[in-house]
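Left out: one protein chain. Kept in place: all the others.
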Amino acid sequence: MQHYSGFGLVKHALSHHENWQRQWRNPTPKKEYDVIIVGGGGHGLATAYYLAKVHGITNVAVIEKGWLGGGNTARNTTIVRSNYLWDESAALYEHSMKLWEGLSQDLNYNVMFSQRGVLNLGHTLQDMRDIQRRVNANRLNGIDGEVLDTKGVQDIVPIMDCSKNARYPVMGASWQPRAGVARHDAVAWGYARGADARGVDILQQTEVTGFKIHDGRVVGVHTNRGDIGAKTVGCVASGNSGVLAKMAGFKLPIESHPLQALVSEPLKPVLDTVVMSNHVHGYISQSDKGDLVIGAGIDGYVGYGQRGSYATVEHTLQAIVEMFPIFSRVRMNRQWGGIVDTCPDACPILSATPVKGLFFNCGWGTGGFKATPGSGHIFAATLAKGKAHPLAAPFSIDRFHTGALVDEHGAAGVAH
Amino acid sequence: MTQVNRLKQGGRIDRSRPLKFVFNGQQYAGYGGDTLASALLANGVDIVNRSFKYSRPRGIVAAGAEEPNAVVQLGATEAAQVPNVRATQQALYQGLTARSTNGWPNVQRDLMGMVGKLSGTFMPPGFYYKTFMAPASLWMTYEKYIRKSAGLGRSPAEPDPDSYEHINQHCDVLIIGAGPAGLTAAVTAARNGARVIFCDEQEEMGGSLLDSRELIDDMPAAQWVDRILDELSSLSNVTLLPRTTANGYHDHNFVTLHERRTEHLGDSAPTGGRRQARARLHRVRASQVVLAAGAHERPLVYANNDVPGNLLAGAVSTYIRRYGVMPGQKLVLSVTNDHAYRTALDWQEAGCEVVAIADARANPKGELVEKAQSLGIRIIAQSAVIEAKGSNRVSAACVAKIDADSFSVVGRVEELACDTIASSGGYSPVIHLSSHTGTRPLWRDDILGFVPGEVKGLTATGGVRGVYPLHEVIRDAADAGVRATLAAGVKTHAEATTLPQVAARQDGEACALYQVPHRKPSMRAPKQFVDLQNDVTAAGIELATREGFESIEHIKRYTAMGFGTDQGKLGNINGMAIAARCLKRTIPEVGTTVFRPNYTPVTFGAIAGRHCRDLFDPERYTALHQWHVEQGAEFEDVGQWKRPWYFPRTVNGKKETMHEAVSRECLAVREHIGILDASTLGKIDIQGPDAREFLGRVYTNKWAKLDVGRVRYGLMCKDDGMLMDDGTTSCLGENHFLMTTTTGGAAGVMEWMELWHQTEWPELDVYFTSVTDHWATMTVTGPDARKLLAEITDIDLDKDQFKFMDWREGTVAGVPARVFRISFTGELSYEINVQANYAMHVWKTLFEHGEKYELTPYGTETMHVLRAEKGLIIVGQDTDGSVTPEDLGMQWAIGYDKPFTWIGKRALSRPDTRRADRKQFVGLKPKDAKVVLEEGAQIVLDPNQSIPMAMVGHVTSSYYSPTLGHGFALAVVKGGHQRMGETVYLPMVDGTVYEAEIVSPVFVDPKGERQHV
Amino acid sequence: MSDVKEFDTRPAGNPSAESPLAWTFHRQGVLPRDANAGVRLREKSFLGHLILRGGAIILDEAVREVLGMALPARPNTLTLDESGERSIQWLSPDEWLVIVPGGEEFALESRLRKAMGQAHYSIINVSGGQTVFTLQGEKAREVLMKSTLYDVHTQAFPVGKGVSTVFAKSTVVLRRPNEDSWELVVRRSFADYCYRWLLDAAAEYGAIVER
């Protein structure tokens, strides 16, 4: 793998940039792999990367029906935080946060993880109770966080309307300084490059059309490029997980919903943190390019169309203008939609399945991007060992039968 | 300043209306009918901006929505700032003030330009990903500078003085685009009786006909436009919307149109007179949509094609014919098609020199070619401009013979002195709207462009589907107008109206050329720009493909091509063609890009509409709201309701704090009497012979034996066993009940019951009707409640006649009332329901009589304290969707042996709901009486353990009790019901650790005697 | 149906009553009276409102007998008596809204109950819970277009139509009792919001508010 550095850039400039290597190969599928990952998004590529790097398992293929990183990795609002309420999810996301903190160096690929802090606003007394509960829990779980009052919020975001005149005045917020945003595409590309360099085959434009199952055990997959054998298969296909599960003969407690987001035209720096409001219902940050990146809630119906209802966008921008009256004349450049796989308890599934050797990692709903490194790291361990990593254990499919849900709806009321 | 480039005559501008404007601090003049861009060109302003990555000088390229460079900051005052306005779409008005968005200290002498020259070398696509990684600690510092250099315009710093609005529209046929196709389709649909909405993004309708050389019905095209518009505006079934951009096409023919109502008049909507909205967002539900958006001309990609003076051929014609502006003196035209020859004709007719036309075709022929030849214009076949010379303005064009197949320059390079290079590489249909709902466009080799895929309810016509010759456009559009009208179900004879007469023009075939080859390979040639706004070059795309980015989506993301505010209207196809060349594929194999709304950017304000400020969200008021306001109540938002939170008194000029007010209110209730406006509680009237059975199914407890005249508290779960809502339900008649719900749960419970009734149990005879707003509810509570009420009611309040959990009817203050003896405070309480119109009368009468008892109004905060002292839960505060009735210790409210398996019951026997260590509802008594625990504080058993600590629960409610004289709390604790008397610890963020004892959640009057007195 | 508690919520005496807009008018002080106003807005307060639920056939018989009016059977329609003061509005296949002059509602309820006998139905008095706005003037339709999703074009919304629909961020029953006016049946707690919305949307046309 070509090492990236500032010095390298200068060297390449002198040769007119004609000597840069491919960041990943375009290999021909082998007959069989030790592990096949279905889904070449951030989570799938991270899984492959850590399988190779941590567990030394390099005879791995990542099978992607489109282009790598082309699903939700390419369509999210890039927020990274770990201040989740319940111990189980907090542990999961904090594990991920720690990996984020060294990710650019680990991958030798600058994923532009910007720890600009995330504010979760409270507008009602109950919001504030929930915030206190979450921050207290976070602190005892070793996760940074503070409860701010209105003035504390205003100090961090002077351009926000924190006055009493607002319909739902800002009463305070939780503040996680280590949280922030990252360059979403770079995450997928960085993992792809790192995995490829360690021998992982990334098979793009390859669609899994079925699973080869013998005696209740998965032995490979059918694809549009022929059958490929595998000892272990891990599905990391977000919105399409339900479709894959159906191919393998079982159902998941998942529904795929549209989740919309939008960006403004690029502006000079005006907002240097991430602001989220469950109650007024919108969240916003500013990207390195200057776009205001704004997220909406999910639409209530099942949808694989990568688009949702316009009314959702209207409501979101109403919330943004309510919080930031100065943005009224700023213009929305583009809107788009992702397909998010939502679980009834707003927590993921990292689990074995009724088919031996077949594992699923899905159900990240609206919050999957931030989990990318942690999810890949834990799922790689699960695939390598053939049983759930301790952090994954609470997120087994069984919980929907025993009732042991990890209900994060309070923490994920607004999609992020 | 004189308008050096303004033609003496011609154009559609209004020379009788001179206007002054300011650009980059300098004053200029223009005319009514100008755009900012045409006025800048008229004044000889070459450089309008600096490019964002390389800081190169940039000029105006286009004349419409596709303009990538002339993006300016508008506004004379702070509040009226508008970032990123395209000068080509901004009408000039008196006093318009604009400036470039990049360039320091100014666009003419830009110091960043030096940096730009360097970064041109060191900043290939993706360079961010390859550097700034060491040391990790410095990344946030690097990032600060990266951010500073990004962005175009700036946000205003003050709130917008203007308002915006939505308007909902419905029509048979929506026609988008008022060029020849749109006009023809509109007039056809309108004459056939369709309800028509006809919109166009420009200041004036007419599209390409406004600068056309052609004749329609023997009159200049622009004159024909006027005639058709006159007819359309006289028809009552037609809504004409100029200055209105169709910016989003959504499912089932829902289209958003953004109408700029006052942006052509000034920085802000005119003041004085009645208030107007600055913009109107039309939300159109159209039975049929006719897309007549035309096509954008494609520039050719050659070296230094970004130097000011490089324009689109069609834009040059537009500036000359529509605005009476010469963008230069000496023109070199580089083309691949016949249509662009008109620019040479327009140029020469305006009295300036056409140096040459470089035509990429080996043997150009066609009417326009012949016309140019006959005018003596030099035509250089099989050649193109391969490089522009000049730094701040084009000084020459390098023209050479090229071979497109081998992608090479095959002849001598001739340097032609000129100040303007206009190029035309063909036309890209404006398919954006047709792909907003996910339909993939289709590539057509014959027109060298993408056309719309099939979209239900949408008919594309004219240029947008690759029909370019005017006579064919008109025929196609008339047909589209008829088809759309019929498809909309309009009853009509559907006769195509007489087609206007247009001479058929013989054009030669166009050839395919995107990037023009240079003598040097792309990586070494001077920059050949593909996406001008994002500084994406042909070399950048080549590098991306070299590094393995092979899908067009990868290439776009790696290079940022198409991510600008122009969304790649000029560059995308060229970029795809370059990628196709590098990857040795065809353009459709490289992929299509699916456009997303918006077609052009729309202000947040317009999308938000009137739903902001005072109208952001409804404020719901009870019938007693005015009284609360006049008493100086502080309000709490509960859902959309405004509820009094507490009533601070001003004593000796000093206003009580919340703590003081709440203590006073609490003691008043416990010692005398208080009154609460409880009107916001949800109320549902339930009638029918199966009402009782239905209640038994949706509530956890039993309802079979509740007598008429009695009230019962009930819990409602979802089928996962988790508590969803609670409230009391009264038996009004054998088949008649009145249910109350929580304030926030009212609508949800109503829909919940309808859901079960309509989908699972339609055989039950029962009806539900919301009566939340009909009844006003006032709770009088406290030891003196009976005495007060007795003064103004005819109801027998005798404690044995009217017992706790009874209800009675009668009058209160002369108004018919239902009175419920239920208590949320633990005190003797009467909840009075009267028709809301009479509530104020009853309330005031209570106060007239209550003065002697020190009747004290209290708000939600006191209500919370009083109920917490009694261990009564608030759903949503003490529960969070993971709490069962058993967790709450409310087994007394669970009908385990009811015959029907009520909602939630089965889930209680799942392994997880049977766990002994579930979090259970308890009271907490802080060891230190002065302490009021923090709500949300986490509970641990061992305060000395290391982080992460094992948490066993949290505080759900916590208050100071003025009655008890100490703080107390409610909490959920793992296995809490078995831990009574144990000590737990609450480690706080500041390091303090509180101790508390687990106790019963009932702190006041544990035997419940007071409510029974 | 028997075993239901009838209750006349209107007092016999004459205690002061406050319409849902009482606070709104009080706060506003002087009501708008613009010259050349495009819209005129009026609250028709203190009317009798009853919700009838039950089977169409049997309810139709009862209202014919008691009110001398037919139950509108087609969805989204409205029938009025000759005076225009009494109306029945279709709300759903088993639900209708009856509006009568204030004070008539309880007697009407009792007579309907008698007429309905033992059938399964319900009648609910909601007179305190909602109010009626009338909107008139040449710009009334445009103000409604800014406020509601429903197509208010005369072709789509002839006299005699009435629909429950979205109004800004609230809901109303919108109906057209005659050529000149629109009626909005508004929930009490949303009345202030709807009123403020209407005036804001009418700002460019000018408005007159009558009490």
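Read from first to last, the chains carry the letters A, B and C; within each, the first residue is number 1.
Operating definition for what follows: a contact is a pair of C-beta atoms (placed from the backbone, for glycine too) under 8 Å apart; a residue touches a chain by one contact, two chains touch by 3 or more.
Methods note: contacts and distances are computed from a predicted model.
Undergrad: Quick one: the chain not pictured, UniProt calls it what, "Phosphoribosylformylglycinamidine synthase subunit PurS", "Putative aliphatic sulfonates transport permease protein SsuC", "Sarcosine oxidase subunit delta family protein" or "ABC transporter ATP-binding protein"?
TA: UniProt lists the chain that is not shown as "Sarcosine oxidase subunit delta family protein".
Undergrad: In the intact complex, which of the presented chains make contact with the chain not displayed?
TA: When the full complex is considered, the omitted chain touches A, B, C.
Undergrad: Please pick, from B:Arg86, B:Lys130, B:His250 or B:His954, the residue that touches the omitted chain in the full complex.
TA: B:His250
Undergrad: Please identify which residue in B:Glu143, B:Asp359, B:Asp720 or B:Glu886 touches the non-displayed chain.
TA: B:Asp720
Undergrad: Out of A:Gly226, A:Gly249 or A:Gly300, point to the residue that touches the absent chain in the complete complex.
TA: From the options A:Gly226, A:Gly249 or A:Gly300, the contact with the absent chain belongs to A:Gly300.
Undergrad: Counting contacts across the full complex, list the positions on subunit B that touch the omitted chain.
TA: On the side of subunit B, residues 250-254, 285, 437-438, 456, 719-720, 751, 754-755, 758-763, 901, 905-907, 910-911 touch the unshown chain.
Undergrad: Residues of subunit A in contact with the chain that isn't shown?
TA: 209, 240, 242-243, 246, 251-256, 299-305, 307, 309-311, 344, 400-403
Undergrad: Kindly note down the residues of subunit C that lie in touch with the hidden chain.
TA: 55, 74-76, 91-93, 95, 149-150, 163-166, 171
As a convention for this text, only the chains that are shown with their structure count from here on.
Undergrad: Would you mind pulling out the distance in Å between where the CA atoms of subunit B average out and where those of subunit C do?
TA: 33
Undergrad: Between subunit A and subunit C, what is the separation of their C-alpha centroids in Å?
TA: Here the centre of subunit C sits 50 Å away from the centre of subunit A.
Undergrad: Centre to centre, by mean C-alpha position, how many angstrom separate subunit A and subunit B?
TA: From the centre of subunit A to the centre of subunit B is 22 Å.
Undergrad: Going through subunit B residue by residue, note those that touch at least 2 other chains and give them in order.
TA: Residue numbers touching two or more other chains: 283, 611, 614, 617, 619.
Undergrad: Subunit C: which residues touch two or more other chains?
TA: In subunit C, no residue touches two or more other chains.
Undergrad: Could you list, by residue number, the parts of subunit B that touch subunit A in their complex?
TA: So the residues of subunit B in touch with subunit A come to 52, 80-84, 121-122, 124, 127-134, 136, 139-140, 143, 146-148, 150-160, 162, 164, 248, 250-251, 254, 256, 283, 436-438, 523-524, 539, 543, 546-551, 553-554, 557-558, 560, 563-565, 567, 596-598, 601-605, 607-609, 611-614, 616-617, 619, 636-638, 720-721, 876-877, 880-882, 907, 910-913, 934-938, 940, 947-949, 951, 954, 956, 987-989.
Undergrad: Over in the complex, which subunit B residues touch subunit C? Could you list them?
TA: 165-170, 195, 274-277, 283, 285, 610-611, 614-615, 617-623, 625-626, 629, 641, 685, 687-689, 708, 732-736, 765, 767, 769-776, 809, 811, 813-816, 818, 834-842
Undergrad: Per the contact definition, I'd like the list of subunit C residues that touch subunit B in the complex.
TA: Against subunit B, subunit C makes touches at 1-5, 7-13, 15-20, 22-23, 26-27, 34, 45-46, 51, 53-54, 94, 120-130, 142, 145-146, 148-151, 153, 155-156, 168-170, 187-190, 192-193, 196-197, 200-201, 203-206.
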